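Accompanying notes for the structure given below.
The complex is shown incomplete by one protein chain, all other protein chains being positioned as in the whole.
Labels A, B and C are assigned to the chains in the order they are written; within every chain, residues are numbered from 1.
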């Protein structure tokens, strides 16, 4: 049996989840109020995955994210001000306003980008892991992707190559049971995406994605394995998104039942973890409340920063297309 | 235990293999003599696969082939004259000289083309199988592909979709241990490509690709299953190519050992089958010799036909780009 | 839409998105071997609602939700059309064509030719193009020139509800692979659309505004910007003719060249990146065939040389509009 995470780790896991939840709740509201342009894919309900995995990574380690990428960047240490500014399309954003929600990124934090292309991340993470091995660093690269993305050819090619070269690469499938509005059973015959691991001769692990400790432990094992040079793991986390595919209420489509949603909401990764924390005596309700109020202050500050920030200048349009030597 | 194939079937299997071998031996010689332009990928050594599979198909059933496609078309009933004419780039060829070795095809025989793109076939076969089901025919579609091709994203997507829709589609992996000059162990970690079937919830079957009866039986099972509506099978046939990747002696690269080649040649699918036929009293050596002489007459006739045939007229260059209504 | 056709319309108005749905529906009614396949085209009715109601009407056998597998989806179109179906394939955004370009360039476009005419692929591909919705670099592109450069496929880009419906029907009746590239910013655009089936010939441009002193050749949504520009310019005494190219492969050179011969001035406008876009092809054809008629170089307007930016302020500058067209025409004519 693995040793119980320390109190510090438990508190950090909690903080990360709360940070994601609060960031996303406000982002969703702002989108539905049309203050944030474009489309947001919110991570609410899935916080345990990014939090549990990222707890094992340093800023040096890389991740590739998805269209549903805010949670990953928050968990990687993303600054709310720069994130909201990016969602607002302001020049102070992480991408100077050029990327927006679907491309928010920060190389200093090892976040190689949210990605608007389903399946876009795995080949890039595999490539980063290749560099890590080539350059003899001890870094690992983690590719997050959805159940839907596991049907893209890019996933297949990336996992095969990572396995072949024994790269320090972890493939984390966030299986929320749907690709957009299509349930898993209508896009693949298997129940566990992890079953695909066998086709590449790597371990496939299924874990409860609503249980942050379970994710943390499983990710630690996979990451340790990768760092030791033993190659990739396909780690599948079963989860659910509490909001719609896009935004909070989305387009009002009826592809999921209320019962199903309610059933999963009862397993809210944050609420259940908080109950556990209190039971274990790691945190009191008061301390928990304080976490929220601190985080909500950061949210408010971040939104304010974004709204106060300037839009990019027209001259910025043609910047950053190429790297100009000496510039 | 499945019932023993009839004498007629055994003789047909033999004939098909001999047809392929003789066609290819001559084609290879003609290429190396620079009589046939371009590059040929010869099927010698792998005859048992096309022969065993195709014995279960009618002209109505479709196949997609590979760059190594002559054997598939021969086994599907391809006419030597039209095939050689195509390899020679003559207007009497199956593709009016426009396709050549890598694109030789014939829709009347259900042969949806050799394909110069590794992994090009599986999505097309899946699509044909989709039509078969949609149109409620009883046809099946078979995708042939190599071990190397199993690493293409197109393979992954096609198998997943075929499994999802339970299509009458059979995926036949001709695992000859190499993708061009790269041994299997250097392109994937698994030994059996059939292991990938689990990732799609379909049966994966490994069979000795040098044993035509084994291929015939396994293919029959998979094809029966598909025709009954029970969905696809991934059927892997272990084989070896006796010639180089391109042509007979190829580019003289030293990526395989002579010992390896000799070991496999001892398992020549035709020679060992002939010994078996004689032992079983199905054919005499004399009858076998007669098969060769008949087939060689066809080869000679085919080559003669090709060499006597005209090249396409310049005006044909711009024909067949589009289907012109009423034309 | 010609004047004659307009008369038959009797004022039935639909949005562009509803016209798409209606076009697809007519095809499904007409051709029992046709079906729609793509990501979330079924129960969800397509990400833009462009297939809404079809799942209920035609059922899951004919409106087929696919996995997120663009290579598989296009392969499904190629294989099933070779084997007797007339599929309508949805590639959600043209940006995603990168995922299935092999199936398009090496299989769909070339199979008939490689087979010496031995196979026919009556497949229609629908996909959304265009910027203007803050969807950033991977969901806003206009990559039509890739396809127009590809012998073996046809490419149409309807700008109106009328053309959207008619083009889909015509494409589906065509025995060749046809791409119908739809503009996502135009989905709410309203226009007259007749009931029942009708065709919009592939390969013919339409003069959507008559004029005598300047020709604007516009692609897809830019037609509307050009028409707006023409109104502004008419106040300045410039009588602009606007041509909706409608089809970029095959391309209706004659209609364009004849107009230029009349007006002696031309400007080509599209949303795609200017460099390497279809505009260069059109300009090259014009100068080749109307050289002696030109009083000034034929201008081009396309997107600047960058990916599509997310920030609305940058995207607004990025996408060509009526103002830019007016400015360019004035510059060409030396008006201040």
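The rule is short, and it goes like this: contacts are C-beta pairs under 8 Å (C-beta built on N, C-alpha and C of every residue); 3 or more make two chains touch, one makes a residue touch a chain.
Every value quoted in this text rests on a predicted model; they were computed, and no experiment measured them.
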Inset, instruction - Tell me the shown chains the invisible chain touches, ordered by label. - result: A, B, C
Legend entry - Chain not shown: contacting residue from A:44, A:142 or A:158: A:158
Legend entry - Omitted-chain contact residue, chosen from C:22, C:39, C:102 or C:321: C:102
Legend entry - Selected from A:49, A:75 or A:128 as touching the chain missing from the view: A:128
Legend entry - Interface with the undisplayed chain - residues on subunit A: 62, 64, 93-99, 103, 105-107, 112-113, 115-117, 120, 122-132, 134-135, 139, 141, 153-154, 157-158, 160-161, 164, 319-323, 325
Legend entry - Sites on subunit C contacted by the missing partner chain, in the whole complex: 95-99, 101-106, 109-110, 113-114, 136-138, 141, 143, 145-146, 148-152, 249, 251, 272-273, 275-285, 287-289, 291, 294, 296-300, 305-307, 309-310
Legend entry - Those residues of subunit B which, in the complete complex, touch the missing chain: 37-39, 89-91, 95, 97-100, 102-103, 115-120, 148-149, 151-154, 179-182, 186-188, 251, 253, 255, 311-312, 314, 316-318, 321
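The working rule: only the chains that are shown with their structure count from here on.
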Inset, instruction - Identify the chain whose mean C-alpha position lies nearest to the mean of all protein C-alpha atoms shown. - result: C
Inset, instruction - Scan subunit C for residues touching two or more other chains and write them down. - result: 66-67, 69-72
Legend entry - Junction residues of subunit A, two or more chains touched: 151-154, 186-188
